[in-house]
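Okay, here's the structure, questions in a sec.
What you see is the complex with one protein chain gone and the rest in place.
Our next item is subunit A:
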Amino acid sequence: MASLEVSRSPRRSRRELEVRSPRQNKYSVLLPTYNERENLPLIVWLLVKSFSESGINYEIIIIDDGSPDGTRDVAEQLEKIYGSDRILLRPREKKLGLGTAYIHGMKHATGNYIIIMDADLSHHPKFIPEFIRKQKEGNFDIVSGTRYKGNGGVYGWDLKRKIISDGVLPYCPGWSLLGSSSDPPILASWDYSRGANFLTQILLRPGASDLTGSFRLYRKEVLEKLIEKCVSKGYVFQMEMIVRARQLNYTIGEVPISFVDRVYGESKLGGNEIVSFLKGLLTLFATT
């Protein structure tokens, strides 16, 4: 069983209350997008399929950061097809950080649980019912998808990439997501999630096997609290969420997921990325 009880959460009494009153749970999916015109309809379709097959009450909140490729137009069409009670559009004018995208989305979320995931199809919605089952099973505050346990895994990674991801540093092609520049770090949807790594596990002992993964379910109030506490950007942000969660004694369950990477080859591992990642890691090491 890939679950672990980190420790008991301090807000026990309220939860017992919650359990007693059989109010139906609602799950809000936050989908930050940037240039996902191709993928957005597909991920929404898969989400709707997964939720309706398992009879789960849900809503999908699309936070598009002013994509120039017409993502917003597609989102509007989807809203018409599935209804504005299921698909909520909460766009923003321009690219802003991931943390603020979650805050923005949560302001409009009516669910008591929040699911965050990438919109690029690397995270498959079929795992969400398993997340929910796992959450109920252990009454967890957070359920995190993991590529590094049980039947979890990846598709489309070559050996080099596996070594970097598994071992030392997260692999980070393309643009810098780590907030070293003046430009705010962004949702490169396919990329802020790479690389749980040995070094990080050794240094931080976080109590979760997939630190940089971004496919997770949170209690709404837990996510709010965590975002308020977190200061880092990009990859390190996902990592910090779990580290802070441990600090605050939240409980974390894990569900193995398969991660289908649709971006192949190309290994640009810039010195900048490495330096920024190490900086983030060391900051967490020294402050938590």
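Keep in mind that, in the parts below, a contact is a pair of C-beta atoms (placed from the backbone, for glycine too) under 8 Å apart; a residue touches a chain by one contact, two chains touch by 3 or more; residues count from 1.
By our rule, contacts and distances are computed from a predicted model.
Colleague: I notice the complex is incomplete. Of the names "Mediator of RNA polymerase II transcription subunit 8", "Brix domain-containing protein", "Dolichol-phosphate mannosyltransferase subunit 3" or "Glycosyltransferases", which is the UniProt protein name for the chain that's not shown?
Modeller: Spelling it out: the chain absent from the display is recorded in UniProt as "Dolichol-phosphate mannosyltransferase subunit 3".
Colleague: With respect to the chain omitted from the figure, which of A:152, A:207, A:253 or A:280 is a touching residue?
Modeller: A:152
Colleague: Could you pull out which residues of subunit A are in touch with the chain that's been left out?
Modeller: 38, 41-42, 45-46, 74, 77-78, 81, 121, 124, 148, 151-157, 159, 162-163, 166-168, 198, 202-205, 258-260, 284-288
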